[in-house]
Structure formats: structure tokens, C-alpha cells
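One chain of protein is taken out of this complex; the other chains stay put.
This part shows chain A:
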Amino acid sequence: MSNQVPADMPASEYEDEGRERLSYMVGLGLALLLTGAAFALVWFELLKGGAALAALGLLAFIQALVHLRYFLHIDLARSHRDDLKLILFTVLILLLMVSGTIWILYDQHIRMMP
């Protein structure tokens, strides 16, 4: 992609492009940082056991938010309410299904122990 401003492009649009391009780069930088932190944590054994799992879970959660914000452009403040409801409702369903499945299977596992 060339960096020259096309002659017919108004200046305000060019500013928008610069801003949106910067947004993708910020997203990439943050994602690289968080990914690097997660792998470094495991490679150099900075934390152990439950603390490591909690830290990894937190890093993944933050990175997911970074991707949603900078790559998928989900901006809760300015998006339409319908979209927000859809996404939040899906998150609720996901939490119910995942935690429910893990709970029930763990319970079954304990009962099946010899």
C-alpha cells in the first residue's frame, strides 16, 4: 500500500485512515505483548500451579478483549444496543454451558472413582 494521499481524498478522511491504521497497529502490539507474556510465563516457569493457570487465564481474557476492541471494532459505548445485547447474551450462554458441562462431568468423574 502506498503512503501517498490520493489527490481526490479529503483531508478529514485521510486522518480517519491514519487513526484506523494506528488502531490496528496498537492492537497488534498489545496482542504480541500479551502472547509473549503468556508463553514466557510458561517457558521460564515464572509462576507455578494454580497461580500460573490464573495468570494465563487473565492474560487470555485481556487479549480477547484487545482483539474484540482493535480488530473486530466492538465499541460498547457507540455500537447499537441490539449488537451489544446479542454479544452479552451469547457470553451468558457460553458461561452457563461451559461451567455447567465442566461441573457436571467433574461430579460424574468423582462418583465413578473406584
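The rule we apply is simple: a contact is a pair of C-beta atoms (placed from the backbone, for glycine too) under 8 Å apart; a residue touches a chain by one contact, two chains touch by 3 or more; residues count from 1.
The working rule: contacts and distances are computed from a predicted model.
Asker: What protein name does the UniProt record of the undisplayed chain give, "Thiol oxidoreductase", "Iron uptake system component EfeO", "ABC transporter substrate-binding protein" or "Cytochrome bo(3) ubiquinol oxidase subunit 3"?
Answerer: "Cytochrome bo(3) ubiquinol oxidase subunit 3"
Asker: Identify the residues of chain A touching the omitted chain, counting contacts across the whole complex.
Answerer: 1, 6, 9, 12-14, 16-17, 19-21, 24, 27-28, 31-32, 35, 38-39, 41-43, 48-49, 52-53, 56-57, 59-60, 63-64, 67-68, 71-75, 78-80, 82-83, 86-87, 90, 93-94, 97-98, 100-102, 105-106, 109
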